[in-house]
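Please find one structure pasted underneath; my questions will follow.
Only one protein chain is missing; all other protein chains are in place.
Right after this comes subunit A.
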Amino acid sequence: MRLSRQLLLVSLFVLVLPLAGINWVQDMALTMREQQAQVLNASLRATAASLALRDTLPKLVSAEGEVYVHPSKGGLILDGYFEDWQAQNLVSRAYGATSKGTDSSPPVMFNAASDGSNLYLAFQVNNKASSRPSSNQENVVYYSPVGKTLANGDRVQLFIKGEQGQLQQYMIVTEAPGPVIARTQTTWNGIERVVREYRIRGAWREIPEGYQLELMMPLSMAGKQFGFRVIRGSNESWISSATPGSETGELVLPDRALDDTLKHFLEPDMRLGVINSAGWQIAETGEPSKSTKAHTEQPVWIAEWLFKTLLRWDSLPEYQAHWRDGGWQNSIVSEALEGQPRYLWLKDDKSYRLLSAWPLEKDGKVVGALVAEQGSHSLLAITWKALNKLFSLSFLVIVLAAAGLLGYASWLSLRIRKLNQATEDCIVRDGRLRTSFPVSRAKDEIGELSRSINTMLARLEEHTEYLRTLGSKLSHELRTPLAVVRSSLDNLEHENIHPQAQVYAERAMAGADRLGSLLSSISEATRLEAMIDDMASSEKEVVDLRQMLEDLYHAYSGAYPKVQFTLELPKEPCPVAIIPDLVVQAMDKLVSNAADFCPKEGSITLRLIMLKHANCIEVENDGELLPDSMQKSLFDSMVSVRKTRGDKAHLGLGLYIVRLVMSCHNGLAAGKNRDDKTGVVFQLQFPQ
């Protein structure tokens, strides 16, 4: 892996940065949530105290058979249709057991509302709910005047208990759908008679499942306790609002005075209400706006997801519509009725609500609770803002850090690459230094590396130089003792010595000669280099390679009679600027090599090829192949691929000399095996 990529990977560690920030925002948000709850609780406590002072606390009610009356803005029309009720979000309550196994609506849906002057009642009776679906009986049984007085047909009975405790009963019966008037049975002078109560009137409408009944009466008539019975005419069974054994329960009316009082304590984005000890909401004010401003600047989805997950919004309980149906019995708020303040965060679609309840106490008894709901606008806004800022800041930091690291890495790797390139440029294949090494003055490790490479190269050069001159030094040093031997032997010839000794003297002379030629060939390369240096610049002359090769062919044919030479020449002359002496010397080496390796009756081909970019002399011979491993180092000094030692000294300098000659001509020397593996081709290329 490249250095820059490695560093880029390392730079990913910057990503832990936002984690710390997120943790902080999380803490902050939780603290703020807590704080908001505390503030709201404090406000509730003050409100509660204030309500107690004003003596507007709700009365203690029993939670049995009570009938809850919704506050209404008015405008309910007595027509037997309930769309107007639904329009005002008045939620009806179910009575009677739903028969199991059916998903039909309950037998009786009851709703009550008050607009401050009148009490409205709404019944939806489902006759099919309590009877078997297969029953073939008539849906609605209407009142028959000839039957038992006020006690036949489907009917609704109302029980109203006044302040003094007297119970008043009314019966709503009708002979046909349409307007209805309540009737009551009174004993007047000992005679049972049916009297119509015109203050209680309404509309009866038949629906497929049963009937709907809408009633209205003045609020003043409603009394303190209230109850109803829905009686079926077909089997005289009835469903009552009250607990068994009693006809009525508490009538829970909205307290409009309390509403007005609560308005004083209202804060923005807040809803305030009072529930009585039965858990019914008797006063309510305020309406938190649903569209929150904070949501206009939404963070990116990943931020939002992080926000929700990290701040545990998603784990909050769902918001429930207690405000609407008025019954808080099953909510956590109702726990406040046991005397403990409670608060709770709720999730409502995309916004969050704080719901808080504070018990209202009177004479040591809990008579109700103050309920408040507050939106999370400010909190959300602050956390969004913090989170957004955090994300943008982290993003900036990450980008900067990554860019910085990347830049730094590129710079480093550039330096290392340069160093590498300089090192490679510096050393030619035979180990000599071509150019001086650019030494870095940087004080860091790369600078040190550069300096130590420089030192290393200098030592290498010394060593290479030593090796290079070793040959000539050696030959020089050996020449003096050789001269002693040789001159002594020369003198010995003139002494009168035994013929047997003469033989030894001759052998010694032959050995000295061999030693002498060995020393000469050792220093030959060095001398050739010196000669090339001396000649290279000036003495090139234009020579026809074709003519030269032909001359050489004749010369070699004479010089190596044991080998068959062939010559392949192009038709045109081939003039090239060369130093002929050197090229001939190189050719001598190649042909001498070729002749040595060529088997008996093998042949050597001299060939001149004129290519577009170069002229090429090839010396091709049958015989032993070049080992694959050696093909590259073939032309190096002191490399010999010969397996057998001939009588001549082979120091592996021949091809090295060829290379020297060719490099002096800016040409190339190459050796390879013949494609059919029967011999070897050496090639000298002269660029045009």
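What to note about this one:
Methods note: contacts are C-beta pairs under 8 Å (C-beta built on N, C-alpha and C of every residue); 3 or more make two chains touch, one makes a residue touch a chain; residues count from 1.
Everything below uses one rule, namely that contacts and distances are computed from a predicted model.
Going by its UniProt record, the hidden chain of the complex is named "Proteobacterial dedicated sortase system response regulator" among "Proteobacterial dedicated sortase system response regulator", "Peptide ABC transporter permease", "Paraquat-inducible protein A" or "Aldehyde dehydrogenase family protein". When the missing chain is restored to the complex, the residue among A:K73, A:H494 or A:K612 that touches it is A:H494.
Note that of A:K389, A:H476, A:R507 or A:R674, the residue touching the chain absent from this view is A:H476.
When the missing chain is restored to the complex, the residue among A:F226, A:F265 or A:Y556 that touches it is A:Y556.
Annotation: of A:S392, A:S520 or A:T566, A:S520 touches the absent chain (contact as defined above). Contact residues of subunit A toward the unshown chain are 472, 476-477, 479-480, 482-484, 486-488, 490-491, 494, 516-517, 519-521, 523-524, 527-528, 530-531, 534-535, 548, 551-552, 554-556, 558-559, 580-581, 584-585, 587-588.
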